[in-house]
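Let me give you the structure first, and then I'll get to my questions.
Complex shown without one protein chain; remaining protein chains in place.
Right after this comes chain A.
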């Protein structure tokens, strides 16, 4: 089953998603995909993995890590399905990153990898955009690259663990304006989801709603205002986002 968080007529609802992405509210009403505002399906912190695909590490000219390289994102950077993300003015390189996301379902501390999937609420998809112009070598990748307002689309929904029998064999794809630009498989992850849960929970308690964004394979490209960017993880979801200019984004924010 697919679980979404949406806003409709000013109210936030937990809903189920049915065929053709129709949204079923708890009171039984059925709404079309474009009638609702899709919100990020979880709102905890996100632990995002850098360089977790060997091919992507090579693409960035890094040796694959021997310990997970995790960085933290806060809820202000999330946005939902079918929303917009802004490209800052006067930059050279903003790229998408299609990622499978594991969502934590119950507090996890000192969890062994063989038990790890019991702690999941399910899976979702994120697009972990980065503005490479702003990279600095302090806590890299720094927040100015990775934690910008509305620059991490998440969703559209959370799919149950049982509905994804083999999370280590899923195709990831990104399209810009309908053209396939990135393709990879979760089988090429260096540290898989059970390993990452064991690793993080060995020194901290993961909380319900926290997310682990598991990294992206090779195939990055620049995006510009007007682009429609679609990231898809096979069997989990297809997350649509549109790039707008800095001026358009903040003008719309002021009106809201």
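Basically, a contact is a pair of C-beta atoms (placed from the backbone, for glycine too) under 8 Å apart; a residue touches a chain by one contact, two chains touch by 3 or more; residues count from 1.
Here is the rule we go by: contacts and distances are computed from a predicted model.
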Omitted chain, identified by the protein name its UniProt record gives, among "O-methyltransferase", "Dipeptide ABC transporter ATP-binding protein", "Cation:proton antiporter" or "Fumarylacetoacetate hydrolase family protein": "Fumarylacetoacetate hydrolase family protein"
Per the touch definition above, residue among A:32, A:180 or A:253 touching the missing chain: A:253
Option from A:21, A:52 or A:77 whose C-beta touches the chain left out: A:77
Touch list for chain A against the chain that is not drawn: 44-45, 47, 69-77, 88, 109-110, 134, 136-144, 147-149, 200, 203-207, 210, 250, 253
